[in-house]
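Starting off with a structure, shown below.
The other protein chains are all here in position, but one chain of the complex has been omitted.
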Amino acid sequence: MATVVLLAATGLGLGALYFLVAAGLSLIFGLMDVLNFAHGALLSIGAYATWWAASGHLPGAGSGGAGFVLAVCFGTAVGTLAAVVLELALIRPLYGRPREQVLATVGVGLAVPALLSAIWGPDARPFPGPAALSGTFGLLGARIPVNRLVLLGAAAVVLLALRLFLGRTRHGLVVRAGVEDRAMVTALGIDVRRAFTLVFAIGGAAAALGGALGGLYYGSVDPGQGTSLLIFAFVVVVMGGMGSVAGAALAAVGVGLVQQFANYYTTSGLGDLAVVVLLAALLLLRPRGITGRLA
Amino acid sequence: GCSKAGTAGSPSSGGGDAKSGAAAVDVGLVYSRSGPLAAYGKQYIDGFHAGLDYATHGTGKAGGHEIRVTEQDDAGDPAKAVAAAKTLIGKGTKIIAGTTDSGVALQLAPLAAQNHVLYIAGPAATDALTGLNAYTFRSGRQSYQDILTAGSLLGGTGGKKVVVLTQNSAFGQANVAAVKEVLGSGQGATVDSVLAPPSAGDLTPFAQQVKSKKPDLVFVAWAGASAPALWTALDQQGVVTSTKVVTGLAGIASYPLFGAAGSKVSFLAHYFPGAGNNPVEKAMLDGIAKAGGTPDLFSPDGFTAAQMIVHAVEAGGATDPAAMAKALEGWSFQGPKGDEQVRAADHALLQPMFTATLTGTGAAAEPQLVSRLPKEAVNPPMKQMAG
Amino acid sequence: MTPAATPATTPAASTRKAAASPEADADAPPWRRLGRWWPALVLVALVTAPFSSLSLPGLLDGPIGSAGSLQLLALCLVFGALATGYDLLLGHTGLLSFGHALYFAAGSYSTELIAAEAGLPFWPSAVLGVLCGVALAWALGSVALRVSGIAFSMVTLAFAQAGSILVERDPGGVTGGEEGRAVPADKLPASLAGIDHTANLYWIALAYLVLTLAVVRWAVRSPTGRVWEGIRDNETRVEVLGLRPYGFKLVAFVVAGALAAVGGVVHLLLTGGATPQTTTSDFTLSLLVMVVLGGSGSRWGPLLGGVLYTWADHRLGDLAGSDAVSGLPSVLRVPLSQPLFLLGTLFVVTVVALPGGLTRLGRRPRVRA
Amino acid sequence: MAPPVLRLRGVGWSVGGATIVDEVSFDVREGEFLAFIGPNGAGKTSLFNLISGLVPATRGSIALDGADITAEPVPARARRGLGRTFQTSSLWPQVTVAGHVRLAAQAAAGGSYRIWRRAADFREQVADVLERTGLAHRAHARAAELSHGEKRKLELAVLLVGEPRLMLLDEPMAGVSAEEVPALTALIGSLHRDEGRTVLMVEHHMDVLLGLADRLAVMHHGTLLALDTPQAVTADPVVQEAYLGEAL
Partner (left out) sequence: MSGEPLLAVRDLAVVIGGRHILHGVDLDVAPSGVTALLGRNGAGKTTTVRAVLGLVPRTGSVRLAGEETVRLPTHLLVRRGIGYAPEDRGVFAGLTVAENLRLAERPGAGEPAYDLVHELFPELKARARQPAGTLSGGQQQMVAIGRTLLNGNRLIIADEPTKGLAPRVVTEVARVLERAARAVPVLLVEQNLALVRRLAGHCAVLADGRTVHRGPAADLLADPDATRRLLGVGRRTAVTEEHPMAPPGPDPSSAAQAGKAGA
């Protein structure tokens, strides 16, 4: 029983992490049709910026309490900035050429981890976090790490914020229309570029937040962390139905749980295999993902 | 001008460039200057230069031959390593050393045999390199030596229950196999294993699984970036407090990654600065420090490689790799870790190993030597030399 | 209304002649026509390269005919060919597969396995290995092609990922996990083992390239090739003509997979082993990079991209470690010492600055004229 | 008596709760020219989609030459000699005009997976069709570069070269310049009259239809409101009210 509880709780935590990573990806993919391979890089930038701030380089920031919150905010801000720069410098000049946009992000995805590893070394760095979050709490006999709760909370907040953004503002609409026919959107008198940049920035912010909290989750940061999370984020995005944020949340939880249970109960830890098989099966049965939104 | 296909640029054999019988010897170093193992590559190369300086007494010459070192980056990619090695061999290099990555080393070794050049593998720990062929040697330790050291920490493993916690990869499986062989059939312990997928994000359940097996000794063999998550999980689930946990001590950068668990774990160590405590080690530490480097886990691997090359040239001559190999077989010497020997039968490098504890946390974490195991205590099983 | 006895001709057709007519070629100056033979000249140059002792400092480490240079050139040719084959899917049929690495790896792993474990001689093993690759492409392709668009990409990614995980897990010790498998020295034909025979390997790589170019060119100009083009642009429209896209896509998939499997065997010969790096989606991604670098959908683009990428991948390491870089101030030196950083940046610059890839470079001025 | 070329019985299509096509039944004789009119959204294009198989009928049956094709996929129906054009041009943007026609000609000649064969040339056929549709001067332009009217003609050319026995034309005249309407009308008329093809056509240009159609079908809210000679249909006050309105 305790094992099942532990697996379920940590599976949810893992799902929350996947969702945090996938949310921005899903947003950008769903609205802009850009499968952003640089998402992992943005994640890593967020993680390193948070780590840098939390290990005492930023005045006021630190590894505990308000200092840590400040560090996370700083990391998110840096990641957002990076996303904006990325959009302005690479995505914008390539509007209307979706394949090239994707490829440009592939290039960034290669270059950024290499740069990080050139500056801070290829090794993992311990990630300072508040002591309050490093303990465990008991639940039905299982000892569950506290930071999983933080992840779950953050995931819920991000989900809510993205839904509000999409539901209450015109930007989502503008970007979706812009992907279909940019010229026509401008011909309606709308500055579609601003909306694109904004969406990219929000996606980047979500990625960076995911990176910062991922550091907490793993207890360390390393240059390849973002990229290795990316593949599961893809799985989640696609399973969730091509850019449906709610679908991504659902898929993230599913993937987290399946992976955790399969890892534990199959003899050789076939969790990730189970996940990709699940993805393939789902796509073959329902090519549009769980929520069935347009591919 | 034209030449025979594929031979352009190779030195004409028996050529006249052997001035006064003391032609330079080319040594090619293929190692990771970039890529995931770049940090290890740096340790290796720093150690190598210090070792070369030490073994040639600062002259850069062995047996009158100048040692000319060419460095090539393999970026952890076997294809690049093979291309680099072919370039070197094509240019007439007779001695190749290096590589941190076991996969790369295993591809270079056959190449060395095919082309009759001496190959001295770097920190690659795979046992498969031992006894692979007549031209292949190693300058680092192999997994068996790690495991024998771990066994020594248990103080007699007979009848005890050992659980190996590792990743489900070739590296992990090799460790399990080695533990079964050394501690299981060799010393009568019951060996069980918990294999986590290498890419698993959350290791808490595996920590839980280990705990539920109630072992006397947990041997953790872990590679890669998820180490901090593992140690956090082991600490949180109370594994490190309820049983004896042993693992290998990696480089300086990894000390803080053990977090709170660090002080509760017993370490076996291939090497850490200060562990050797002998004049050769001192020479190595000084040499590296003088060149602006930092001595670390794999410094001795580079240092020893240089020692072996210098000996091979001095005793085996500058031109014939087979003679060089002969000269190395059975050679005993004083290395930075202590008394070392190249086992004649399978080219295993017999060497002392260490056990240690970690004191302090974060940046202040530092290993303390517990014991020094002489090379005889950690003799890897003998292998039949292939081909 | 006029009686419709004569076919109704719109007036424009007869009077207005299109400005850009392709017949313009016919009265091109002689050097233009000679220019059409350049591939043959290049081929001759490539065939004779192993006899050359010309040095290209900076480009190659040592003379062209030296073992190291030939090895690098051969790798370049293999990847040029591989990218060309991959473009059959990407550029000609519009299928974005993230799993092409799988068939390449299948070719090299199964050849190695058959040779080492079943004890067959190398060449029969190679044939069987390629057949394994083809069978795998057939099996997985026929499943993955049931969906299209991004779903297809993701299913291929899933398959490739599963393959990669399996190889890493080393089931039953057959794949060697992350250490890969080296070809036992005695399994290689004597004419291919050892550094002195690098030229033979090089010629094999060249033959593979020629084979790939021929197959791709043939296929693209075949009736099937036309259908691929249609499928790439609008699949439904092809159906309305009475053609079932599925079969045509599967043919493209299997042909590309077969070419990749052959490439895997050549790569196995060149590097002396099968390595798990070739199973990863990163590997497919690098193929994608090569294709785009050179120009997707063009005849020589993927080849050019593959050659350049591979060359850069191998030589940038030297640049990164060169004295010229180590003398730089740290702001420049630190990033420049990372080959992957250079490669990624180079790639981004190409994508942004050279839409349509490198092969578009030559075509640009003509458009402006 | 020979079975009708096309027979629909109680054909219907519903999507998302709405019934778009409802209980449509009619027969088309060999060599007949049947025109469809009806308000926008009446279901004319949807009916064509059902016949050509782009959407599956949810009710009823469709038979071609007496064979039930209700469940057949699109390519199979096309191979039986059923061809169509699209109201919203649906072409291959990167393929040249000649390439379009060539591919269509090849498809009509029977598809093959052989990749080692040079594509057989259909040069004369292609040139002929381009000439007939007035596209010869644009033969090497890619579809993406065509003007709207040119695209309409290319749609027609792709259909013509396949020489299907049963042609479904969805508003072939929409956007064709006034100057060229008579020529195209003559072309379509000759297909029917001289080559004996069976043609179903949707068109809002009444003057075009009146010269061509043997029978006129009126669709309204997914149902077949009337099916009769053009004179009878246009005289129907309901049709005038619902569809024609006052003349301009």
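Labels for the chains are A, B, C and D, by order of writing; each one numbers its residues from 1.
To be clear about the criterion, a residue touches a chain if its C-beta (ideal position, glycine included) is under 8 Å from a C-beta of that chain, and two chains touch if they have at least 3 such contacts.
If you're wondering where the values come from, they're calculated on a predicted model, not measured in any experiment.
Q: I'm checking contacts with the chain that's been left out. Which of D:Ser25, D:Ser147 or D:Thr229 qualifies?
A: The one listed residue touching the chain not shown is D:Ser147.
Q: Provide the residue numbers of subunit A that touch the chain removed from this figure.
A: Residues of subunit A in contact with the hidden chain: 170, 173-174, 176-177, 180-181, 183-192, 294.
Q: Please identify, in ascending order, the residues of subunit D that touch the omitted chain?
A: For subunit D, the residues touching the absent chain are 15, 37-45, 87-88, 138, 145-150, 153, 171, 174-180, 182, 204, 206, 242-248.
Here is the rule we use: only the chains that are shown with their structure count from here on.
Q: Once the contact rule is applied, which chains count as partners of both subunit A and subunit B?
A: Under the touch definition, subunit A and subunit B have C as mutual neighbours.
Q: For the chain pairs A-C and B-C, which is connected through the larger number of C-beta pairs in contact?
A: Between the two chain pairs, B-C has more contacting C-beta pairs.
Q: Taking each chain's centre as the mean of its CA atoms, which one is most distant from subunit A?
A: Centroid comparison gives D as the farthest chain from subunit A.
Q: Based only on mean CA positions, could you tell me how far subunit A sits from subunit D in angstrom?
A: Roughly 49 Å separates the two chain centres.
Q: At which residue positions does subunit A touch at least two other chains?
A: 114, 117, 268, 272 - these are the residues of subunit A that touch more than one other chain.
Q: Note the residues in subunit B that touch 2 or more other chains, in rising order.
A: Answer for subunit B, listing residues that touch two or more other chains: 34-35, 168, 199.
Q: Quick one: which bits of subunit B touch subunit C in the complex? Just the residue numbers, please.
A: On the subunit B side, the touching residues are 1-10, 33-35, 71-73, 75, 77-80, 82-84, 86-91, 102-103, 106-107, 109-111, 113-115, 126, 128, 133, 168-171, 173, 198-199, 387.
Q: What part of subunit C is in contact with subunit D in the complex they form?
A: It comes out as residues 1-2, 4-5, 7-10, 12-13, 16-18, 20-22, 215, 218-219, 221-227, 229-230, 232-234, 236-244, 247-248, 251, 255.
Q: Which part of subunit D faces subunit C closely enough to touch in the complex?
A: 52, 54, 73-79, 83-84, 90-95, 99, 102-104, 106-108, 111-120, 130-141, 158, 162, 180, 182-187, 189-190, 193-194, 211
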